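Every protein chain but one is kept in place in this view of the complex.
Per-chain numbering from 1; labels A, B and C assigned in written order.
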Amino acid sequence: MIFGKTLKLMAGKDNPQERLDLVTIRARLEEASGRRTWQSLDELAETQEFKNFLHHEFPHVPEKSSGQVSRRDALKFMAASAAFAGLTACTKLPTEKIVPYVIAPEEIVPGKPLFYATAMPFAGIATGLLVESHMGRPTKIEGNPLHPASLGAADAFAQASILTLYDPDRPQVVTRQGRISTWSAFLDAINELRADQLVKKGEGLRILTETVTSPSLADQIQNFLKQFPQAKWHQYEPAGRDTVREGSRVAFGEYVNTYYRFDRADVILALDSDFLCYGPGALRYARDFADKRRIVDNKSTMNRLYVVESTPSNTGSMADHRWALGPREIEGFARTLAQQLGANSGGVSITAPAGIPTDAIPTIVRDLQNHKGTSIVLAGDQQSPAVHALAHTINHALGNNGKTVIYTDPIEANPADQTQSLGELAADIRVGGVETLIIIGGNPLYNAPANYELRSLFFPLPTTPGGARPASKVKLKIHLSLYNNETSELCDWHIPQAHYLESWGDARAYDGTVSIIQPLIAPLYDGKSAHELFAALSGEPGRTAHNIVHDYWKNQKSIKDYEIFWETSLHDGVMAGTAFAPKSVPPAANYNVAGGDSSTGSGGIAIIFRPDPTVWDGAFSNNGWLQELPKPITKLTWDNVAMLSPGTAQRLGVTKGEVVELRLAGRALRAPVWVAPGHADETITVHLGYGRTRAGRLGTGIGFNAYALRTSDRPWSASGVDIIKTGERYPLAYTQYQHMISQDQKEVEEESVAAFNRQLVRVATIEEFRKDPDFARDSEENTRADDSLYPPYKYDGYAWGMAVDTNSCIGCNACVVACQSENNIPVVGKEQVSVGRAMHWIRIDTYFRGGLDDPETYYEPVLCMHCENAPCEGVCPVGATVHSPEGLNEMVYNRCVGTRYCSNNCPYKVRRFNFELYSDWTTPSLVPLRNPNVTVRSRGVMEKCTYCVQRINAAKIKSELEDRDVRDGDIQTACQQSCPTQALVFGNINDPNSRVSKLKAQSRNYSLVAELNTRPRTTYLARLRNPNPEIKG
Amino acid sequence: MGPLNTQPPAENESRPLIGPGYDFASVSDKISSIVLTKGTPRGWYFGFAIAFSLMMLLLYAASYLLMTGIGIWGNNIPVGWAFDITNFVWWIGIGHAGTLISAILLLLRQKWRTSINRFAEAMTLFAVACAGTFPLLHMGRPWLAYWLFPYPNPMGTWPQFRSPLVWDVFAVSTYATVSLLFWFVGLIPDLATLRDRAKNRASKIIYGVLSMGWRGSAVHWHRYETASLLLAGLATPLVVSVHTVVSFDFSAGVIPGWHSTIFPPYFVAGAIYSGFAMVMTLAIPIRAFYKLEDFITMRHLDNMAKVLVATGMIVAYGYMMETFMAFYSGSQYDRYMIMNRMTGPYAFEYWLLILCNIAIPQALWSKRVRNTIPALFIISLIINVGMWLERFIIIVTSLHRDFLPSSWGMYYPTRWDWATYVGTIGLFVALLFLFLRFLPMISIFEMRQLVAETDEGAKKD
Amino acid sequence: MRKHPIYGLMAEFATPEELLHAAHTSSKAGYKRMDAFTPLPIEGLSEAVGFHRTLLPVIVLIGGIMGGSTGFGMQYYANVIGFPLNIGGKPYDSWPAFIPITFELTILGAALSAVLGLLALNGLPTPYHPVFNVPEFELASRSHFFLCIKARDPKFDLVKTKEFMESLKARKVSEIQA
Partner (left out) sequence: MAQIFHRSTNTLSRLSIYGAAFIVVALGGGIYEINESPYFTEVNVAQPQPVPFSHKHHVSELGIDCRYCHTSVEKSSFAGVPPTYTCMSCHSQIWVNSPMLEPVRASLRTNRSIEWTRVNALPDFVYFDHSIHIKKGVGCTTCHGPIGEMPITWRANTLYMRWCLGCHRQPELYVRPRSQIFNAAYQPPNNQLALGQELVKVYKIKNQKQLTDCVTCHR
């Protein structure tokens, strides 16, 4: 009965207590402002009542040096009390309260979730989302099927951002010089500032924002700049797209936005571009790309993907041909290609890359030429302007422009070379030209190029050694941000920023489509949005974000019954007719693409900077889900590493986990080595976003800060880095390869070899598949139903099952986060991960084929197989895991006594055990986050994938209330829903017409370790490759 | 037990089972005096103190476990079981020798069992007590352990009787009960002796209550012997079944290295192997400390050594068959499992186990070794280690690399793993010390029978 | 007890052989209600004092059968009638899986009935018993051998019986206070 107690602490089910407050707030808003309008939010937030609620609901979390410690103690206590609660054999349920509304908001049916469309701005660019809200508290983020950049999918960042919303480490009050202040006090300060600056026309007034695509915000800023003509607006995005913009400017003489139509492309050449997983439109690209290689039968066709890249990436692992090239070589490769295609190659000497067989390039050229208008050549966001320019001219030469490659006006409100723009700001500060600096979001003091030495400008060093530090030349520094971070620390004012789920706004998607960002909850921490801040700066503090956005578009769309248009835009999550029209831009004649190559310079080892796959530029450092999310291919968690190719590692005599010192242009950095199969030789990759000093209890002080080596002239790669061995070792936590005791690559290879011997991954080329469509089928004797002494169990009615098409899986991790969010899966921390106790219910197994120098990489999402003859069930002594009449392998948490026998006996090791009290029961702000339809597991309980049984039950009940059967597609598991490529399909396998049945009917269908006769319900479809027959190897 | 009509001693049993010059009186006095003397030897206090402190360590480890969870151990996914179940199987195995000596050797009319069966049985009880703690401690939510027993409850649920763990519960609890009964029945006449020999009133009463008024009536003796024989007849299949059921925990699984039909016989053999080793380990110091060389003679040790060789060879055969089957079966998983055992991360433990369980014990073939007490003592210790390693290897190496390479892992014990293990050893020894102090460690009335028989023999020639 | 102020007569012997011989002679002499007390079981003695076969085996058999049937019944009820569940696709009545517990409970039932039966038939516990009144009786659990002819015996006569017993080369014959 221990659950009976514990779950009271967490809103396992809608705990009436939590429900009340948030919802009455919401209800109050409704009254205050009518449907879906959120004006007077901040007035309300000012009320004492609201403050009390906040305090009672989200009391301040005391600053702890390390969150771990305090959490651990708490855990002990909880565990103990839990234990003693349990020890009394029969415990009485505690008395509960029911707390009804005073006045019920009409659209809320207690116990039923609502969905709202909104959008998340990521590096300024929007992805459309649907957010599930239970009784007024957002609990789950999903993709918006109506949004062109999502089509129903959502990436890991977007889905995990809900955890950031409830992050207890977010600042909760306005601070001035680090001391608690208030918004109204700040407004007074602003008024002084305005009074002062209006006279000076904004002389010495500077605005620093991140990339802005929000038309309404841009409009506000422009108005502001009208008021203060001398003021300047700078933008900086650490993992920004400067080189992309610059490339287009070089090629076309103006900034243009480029997006691609993979649904029309048969041959794709990616120049170090991870377009499937990162960058604007990635979700859409992944879907279109996968659709072009979906296999129905052996007549199906596939597109072909060539990739040259330095760092192993998800896109690289999907390639039919992949070559690992160093940064310099990639540009050389692009030039060679351009030249052979007769395109403008910049008229500089061609350096044909060594890392690629000589016969390959002509073959690729031929392949591209055979697909004029149906091919794409694209360069990665981190490639030099030159490479981008070359890609543009190649596409032009191939006649892809307007067909597969679309050019539009830039989606940024104010496109610029941001690195340069920040440089100007730094220079102005240095000469004392900046009096007031207003920073909107971002964290420049952490992530600005090292050579700008921004920090010392904010916090000058003593002129004389040991002397007093002079005051910063910038008199007034104001920072609006989600966290009180390294930058806020040195600002005079810090204003807590409202999370995008708390505030109104708008943003453009990769193709210009505008989405309205509508809040799902009143700001939990008194946060303000950029809109509200600029309203204040422009002298109209009363104006709410809602009005600003609403009115801006009212002026833009001069249509009658605008309110209906507005409501529709809110409801759909996209604003009709806002996508940019394609425009034809001829490349400027014979432009010079020489130089600009950011990686030339002295030889030696080249270093590559990349945004981190899970914490990006550091913005997500304090997000436990993302920190613990195994990074693609490396499976690393909670750290960043310096990646080397096996060959280079051997040459340098370094092994995994060994700490080396990287020296570049007088700057140094210590980083643990990771040996990455398929990495380019003589090249080292470091990921940005770690080494934070002020990120919060989770993000502070883990990993190393790669920005320390990054300079404005070489933002993405530089040559001549020296690697010095230190002899130290650094413990790393990863979720695969955990059996390795020695650090050499032998065991990685052994593992993958075993995987292929055991036919866990089944691969063929499309030709082979056409010849032998059954190559993947399980052998007859492994699939006989009568392989048991006992009679087989009959499943009539629904029979749930899943098919996983490994041909579509790009290993993007979206499913992992979706599952974590849907099923209240706890975060366990680095130490626990390193001893093999990560809790993810779905994992993406990664195997290599071929030598580790340039291997093929294969992904295989593994979740519970829901075996019909489940080995786990027979061994459970209490029947805590049993089989449902619909074929689900059920895990009954409240019955589990934790013998772990089931996990031992699981051939797929998909079961996860709460070795300690992992679920956080002590942080109040995390309570509203939880999915009320899924039990939060206590300590000592086994758990595993349930096929999202809560969704199955909901759908079944709904169908019965409507007197019908569950239709195919009614039930989507969380992982399936989030998957950008629709690699996972769930449904009723007793219905021959369901999508899952059709997939399972394919000849590529096979099950893992079929010879055990476990008869898994989760089966896999074999991976196919489409290599160019003319290329050997 | 038909004592007076036993067959004439076979030629290999030339040496006496009891020193010369003992009659009913002196036997009774000598053994009971150990219990009834006022003063307790200083050595006893010393040994008990050490054992007791280890017992406290167990208590500490267990409470911390209860507070924090299994996480304090090294267990993980994939290695869900490690030290916990290893220790469980090891202790249970040790227990088996006691029952074997008292039941099977009784049925086989092996007279030499007489002087060692009492403390062998006691050892069984204490070993089972130690074993019993692990199934409880290894649970994620031990406070719900009672769910493994069938009882009417508000949930209307029952245990899942197909699970070998539930079989374990019944097997082990039955085993504990029957062993206790058997042991106590054996004690009754001796308790009567103590009652009658005791000087002070307190012990008279205590032993009086325990002996339940036994007065050695001929009729009682008659029923008593029938009962002993029946119990022996019941305990014999029981002891075999218990370790068979324990081996089901593994052979019922699908994991390569577990899923094997050879487990039941070779687990039973292994159990007896380790059990006799433990009897040897205990007997040698005890006979020295309490000057019992006349009762626990060289011939006892010699016979036990022979049993060790025999069971050791069965175990060795088990290992061989395991390896053979892995290759013969043609299952690549089994093949990989064996190769991994022999060459993988736990290869050292594996070869150490072969050394301890197979190589070194071969020395016992030599009569000289069998008659050098230090050698016997050391070898018995080595076998105990070896048998522990065997269980560790079976559990951990099978789990740490099973079907999907992606989820292969490693297991490293934490200090809490060790604390729990060493703690149970403390518990075991502490109980043993109490037993030696307060109960006759050798069956007095059976020694009288031995005296009677040897007199018979004497008369005959 | 009223009729006979004493429980019987107790003769003490030095060796099993003497006792055995004495027992035989007294039963020949027609004494029925006798008992012998020895520190160790002695072949044939119980027959000599007129006891032939015990019920114990039957009791144990019954106990075993009861234990076994309870065991199987319990499992069958729980898995087939009480709460049938699909466990790994096995049938509800997967009887092979029920054998181990059935077996264990058979043994348990038999063993319990063996011990309880033993105590019950022997009328134990009997902390108080007239024979303990005999001063030397404490040696019965050590080295001496006793024969007792109870007063309940029809042929019992304090004087005659005493003479008879002394004629059996008993070291000492003493009256047992009831």
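Criterion: a residue touches a chain if its C-beta (ideal position, glycine included) is under 8 Å from a C-beta of that chain, and two chains touch if they have at least 3 such contacts.
What you are looking at is a predicted structure, and each value in this text was computed from that prediction instead of being measured.
Chemist: Touched by the hidden chain, which of the shown chains?
Modeler: A, B, C
Chemist: From the listed residues A:342, A:885 or A:969, report the one that touches the chain absent from this view.
Modeler: In the complete complex, the chain left out is touched by residue A:885.
Chemist: Sort through A:227, A:759, A:950 or A:1003 and give me the one touching the missing partner chain.
Modeler: In the full complex, the listed residue that touches the missing chain is A:950.
Chemist: With respect to the chain omitted from the figure, which of B:212, B:296, B:387 or B:427 is a touching residue?
Modeler: Within the whole complex, the residue contacting the unshown chain is B:212.
Chemist: Could you tell me which of A:102, A:296, A:559 or A:789 touches the chain that is not displayed?
Modeler: Spelled out, the listed residue whose C-beta touches the missing chain is A:102.
Chemist: Could I get the residues of chain B that touch the absent chain, sorted low to high?
Modeler: Where chain B meets the chain not shown: residues 151-157, 195-196, 204-205, 208-209, 212-213.
Chemist: Which positions on chain C touch the chain that was left off?
Modeler: 83-86, 125-128, 132-138
Chemist: Residues of chain A in contact with the chain that isn't shown?
Modeler: Counting over the whole complex, chain A touches the hidden chain at residues 1, 3-4, 7-8, 12-14, 20, 24, 28, 89-90, 92-93, 95-104, 109-112, 797, 882, 884-886, 888, 890, 892-895, 933-935, 946, 949-950, 953, 957, 960-961.
In the analysis below, only the chains that are shown with their structure count from here on.
Chemist: If you tally contacting C-beta pairs, which comes out ahead, A-C or B-C? Let me know.
Modeler: Answer by contact count: B-C.
Chemist: Rounded to the nearest whole Å, what is the centre-to-centre distance of chain A and chain B, using the mean of the C-alpha atoms as each centre?
Modeler: 57
Chemist: So, what's the distance in Å between the C-alpha centres of chain C and chain B?
Modeler: Comparing mean C-alpha positions, chain C is 30 Å from chain B.
Chemist: At least two partner chains per residue is the criterion; list those residues in chain C.
Modeler: Residues 83, 85, 87-88, 90, 94 of chain C touch two or more partner chains.
Chemist: List, in ascending order, every residue of chain B touching at least 2 other chains.
Modeler: 157-160, 162, 166
Chemist: Which residues of chain A touch chain B in their complex?
Modeler: By the definition above, chain A touches chain B via 2, 75-76, 79-80, 83, 86-87, 89-90, 736, 738-739, 741, 751-752, 754-755, 757-758, 760, 832, 835-837, 843, 845-847, 860, 862, 871, 874-879, 895-901, 903-905, 907-909, 911-917, 938-942, 1008-1009, 1011-1012, 1014.
Chemist: Going by the contact rule set out above, which residues of chain C touch chain B in the complex?
Modeler: Touch residues, chain C against chain B: 16, 23, 35-43, 45-46, 48-49, 51, 54, 56-57, 60, 71, 74-75, 78-79, 82-83, 85, 87-88, 90, 94, 97-98, 100-101, 103-105, 107-108, 110-112, 114-115, 117-119, 121-122, 124-129, 131-132, 137-143.
Chemist: So in the complex, the part of chain C that touches chain A is made up of which residues?
Modeler: 83, 85-91, 94
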